[in-house]
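Here's the structure we're looking at; comments come further down.
Complex shown without one protein chain; remaining protein chains in place.
We call the chains A and B, going by the order they appear; numbering starts again at 1 in every chain.
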Amino acid sequence: MRIPILKLNRYLLISIQVDLDDQTALQFQEDLLNKIHQEGSAGVVIDLTSVEMIDSFIAKVLGDVVEMSNLMGARVVLTGIQPGVAITLIDMGIMLEEVPTALDLEQGLEKLQQELEA
Amino acid sequence: MSVQSNVEVHSEWGIVSARQAGRNLAKELGFGGVDQARITTAISELARNIYLYAEKGEIVLEGIEKKEAGGVHRGLRIVAKDQGPGIKSVREVMEDGYTTSGGLGAGLPGVKRLMDEFDIDSITGEGTVITVVKWLR
Partner (left out) sequence: MQPSVIEMINSYRDEVIAQWKKEITQVQEGEFNHTVPEAVFNETNKEFVELILHTLELKQNEAKEHLRSFTERLIHTGWPLSYFTKGLQVFRRVLLELMTSNDALPSKKVYETFSEVESWIDGIINQLVDEYSGSWENTLHLQKLALKELSAPLIPVFEKISVMPLVGTIDTERAKLIMESLLEGIIEHRSQVVLIDITGVPVVDTMVAHHIIQAAEAVRLVGAKCILVGIRPEIAQTIVNLGIDLGKFSTKSSLRKGIESGLELTHRKIVSV
């Protein structure tokens, strides 16, 4: 299974709609980095509205992907993290401190815009 | 209550099916959205540990009840069993940030915080049984 990555001007948009298994998550990491390289994207929004659970493995993959993208010059914003998912992450002690977040796709794009202008 | 399901974990897909079974049972028992997320995440961590360290094992999910002042209390019990190498130092794996897999080291201590009851029983060379319970509020 592969997660589709959409291109919108300088940005990449990803909406994760499936229950992520480990392989899919790792595959996604690789696909996204390749796409950033290929398109020279300035920003990425990963929307997690439909994701019902993030465990420590997937949290690590997401945290890594943000860091790796930053190294490649693309800012990443995570959007739509559900209350249950947020609380579970906090309970587990996973803060994702360096990761920018926004409520939804729209605000995520706004945030990218601001950060890139600043 | 006799709702019980067993999920074999011997591949990464076992992790996914264990947490789906857990989500369904949690929903059925009447857990709210946040607790459903806590339960599925705990199952995911436990199943992943089985897959990573013991290669195969099983997750048993069961609705349970206990009597208390103020009525009957319902809950969900998760038992993760394997015949793997066992855990050498239970104290170490319960420390935040301790990892042998290169992960976040949030696994077992995280599971303990997500659930209401946590019990671990491990014999080196024989295997591990981890039992956790979440009570309905």
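The rule we apply is simple: a residue touches a chain if its C-beta (ideal position, glycine included) is under 8 Å from a C-beta of that chain, and two chains touch if they have at least 3 such contacts.
Note that the structure is predicted; figures quoted are calculated from it, not measured.
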Touching residue (missing chain; options A:14, A:32, A:81 or A:112): A:81
Of A:12, A:32, A:89 or A:109, the residue that touches the missing chain is A:89
Touching the hidden chain in the complete assembly: which of B:21, B:34, B:94 or B:136 does that? B:34
So which bits of subunit A touch the chain we can't see? 78-83, 85-87, 89-90, 95-96, 101-104, 107-108
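Throughout what follows, only the chains that are shown with their structure count from here on.
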How many Å are there between the centre of subunit A and the centre of subunit B, using C-alpha atoms for each centre? 27
Subunit B-facing residues of subunit A, complex: 19, 21-23, 52-57, 59-60, 82-85, 87-88, 91-94
Of subunit B, residues touching subunit A in the complex: 12-13, 15-16, 19-20, 23, 33-38, 40-41, 44-45, 48, 96, 103-107, 109-110, 113-114
